[in-house]
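Here it is: the structure, laid out below.
Excerpt of the complex: some chains, original placement.
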Amino acid sequence: MSKPKLRIGLIGSGFMGKAHAFGFASAPRVFDLPFELELRTLADITEQSAANAATAFGFARSTADWRSLIDDPEIDVVDITAPNALHKQMAMAAIEAGKHVYCEKPLAPLTADAREMADAAEAAGVKTQVGFNYLCNPMLTLAREMIAGGELGEIRGYRGIHCEDYMADAHGAFTFRHDPAGGGALADIGSHALATAEFLCGPITRVMGDCVTMIAERPDGKGGRRKVEVDDVGRAFLRFANGATGSVEGNWIATGRKMQHDFEVYGTKGALSFSQEHFNVLHFYSTADAKGRQGFRRIEASPDHAPYGLFCVAPGHQLGFNDLKAIEVAGYVNAIAGKAPEPFNFRQGLRIQTLVETIQNSAREGGWMTVA
Amino acid sequence: MSKPKLRIGLIGSGFMGKAHAFGFASAPRVFDLPFELELRTLADITEQSAANAATAFGFARSTADWRSLIDDPEIDVVDITAPNALHKQMAMAAIEAGKHVYCEKPLAPLTADAREMADAAEAAGVKTQVGFNYLCNPMLTLAREMIAGGELGEIRGYRGIHCEDYMADAHGAFTFRHDPAGGGALADIGSHALATAEFLCGPITRVMGDCVTMIAERPDGKGGRRKVEVDDVGRAFLRFANGATGSVEGNWIATGRKMQHDFEVYGTKGALSFSQEHFNVLHFYSTADAKGRQGFRRIEASPDHAPYGLFCVAPGHQLGFNDLKAIEVAGYVNAIAGKAPEPFNFRQGLRIQTLVETIQNSAREGGWMTVA
């Protein structure tokens, strides 16, 4: 009995385009999906780059015209990994065409745009997904379940960071990520820290932001220099609806750090500590452990932590970054089939944009702000 | 311009069968392979299990008759992940049929059998591969290059272990892994420690073994108990051709350890330290560092360490266990195309069996033995 097909059109073939392609290739090997995934068309900037990527990623066709991909009646899901500035235009066209839309983060640089997208998707009744990979980690699912299940007691404190150094070199050229309309470290990676914070501890209600541009100008690639207006470091104090307080930092000039997406969460009965630098491990402290035997436990990912066991039946073997994308794809495909809620839809993507923008505004104003 | 096809038949659908399926799915997404991989047939014990696995793993056909798979003229590569005791029979048939053969480790429980297989493959001129996944890690390649390039100076000492706890429970039933003909911790996982030792430091010339059965009998699954004759712990002192000395330990009753495939290697100018529990990291100590600034450096896997960059353009994101299998597949496919030497062929698989058997014999005799 063969499964119905879910026909996918992918726009973009960069870092994230490739990660999505991995996800589409791996997810059906790992999960018993309700659809057979058909990689129908890949769109990129030129015919050549699109053709090359289609071959590499296993898509049947290619095009330099993303609009034709969206208009293709034989495509069910439009997957957008194009530059941020194009997300809205593409997503709105896809929604209008009645497609399900999978969009890399950020949903859109401006909150107003992201809201329009979320509203349109809901009105059209299509299923959406925004790519917050790190949330797909079984150890983060474990952390959330432990918190929700009361293993930490009442949550009091949270500290989250996402620090990397890919912008630490002041000689690095101005890119689209430095674009005033919504770029910056807080939006680019601080957004991950915010997503994890709410994933674990629930809604953030108030923020006090601190956004700093440390590298004031960068080579413009044409022999001149261009002023940078986005933040290199974005920090915030946080208030959560559950009564906890905390902080986050997004920093893309953190020399030496490659993937420091870390958090600690402190409750009345226990605590968790996590680092994405070693993301198959979750550290757990329980005040219920015997006197003199208390300490942070190094829990290694294992088949006890779904869906790890679908990837590997033995503990400690470790998932990789691309495996997280397979989990993301599987969750989305199940949502399209109506078997599960959307894991992280446009409404949730908008939520992160709202948090980012509120923190940026708070930083500009120099005072606390309520998150809308 | 389409690529020629390489048609694959997979025998077995367990832990390793699934890992191979991941490798076949991922490798073409990551690498620009000289062949298009066609997943033609999957053979398993029953028609039903074969059919289910074929669907799950993306194979076009299925069969309960592995001999028909081997005889199929439209299959180029026979991939054997069946129980160890069947490896020889299947591999010899496949070689006779002129197929390339990809075989999970151990090549065969007995050295004599493994030798027959290696000899037959070479005589037939087919390309072979044995699955020593851990060697496919870019950080192990880095370690080997650093040693070969003299960054550690002359190698003096080595300490390797592979400890897990999957047999630590004395109530666990007797399985094929406890079979007297070649099983045991040294063969099952100590073999990985030996493969890594030679991968890094070159040939081992003499060994002194220590093989111990700690759990003397196990439930036989029929209400009775069965005597265990294989080792639960296998240790060895080592002499290398390069003058270094060292030790290894394979231990499957190491309570709490899930994937402790670790090593330290000491040279006159530096040292390396590694743990598979965090396998995207290699620790490097250099005596050339400035006084007061020396220390083990925590090098994180990055695009500087090929082929990591093909999986992910950003450092620190981490490969997973299944990605290692994709690297293994890619290396083998390139070897079949004549573009590279076989990464780890039957001759090398035989080598590991020879080491294991020599250590077992040494342990039995209670004295040092020269490795043939």
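Letters A and B mark the chains as written, and numbering starts fresh at 1 in each.
We adopt the following convention: a residue touches a chain if its C-beta (ideal position, glycine included) is under 8 Å from a C-beta of that chain, and two chains touch if they have at least 3 such contacts.
Note that the structure is a prediction, hence the values are computed from the model and not measured.
A.B. asks: Taking the 2 displayed chains as a starting point, can you state how many identical chains form the whole complex?
C.D. replies: Of the complex's copies, 2 are shown; altogether there are 4.
One rule holds in what follows: only the chains that are shown with their structure count from here on.
A.B. asks: Could you tell me the distance, in whole angstrom, between the mean C-alpha positions of chain A and chain B?
C.D. replies: Averaging C-alpha atoms per chain gives centres 34 Å apart.
A.B. asks: Chain A touches which residues of chain B in the complex?
C.D. replies: That would be residues 15, 18-19, 21-22, 25-26, 28-30, 32, 56-58, 164, 166, 257-259, 277-279, 300, 302, 311-323 of chain B.
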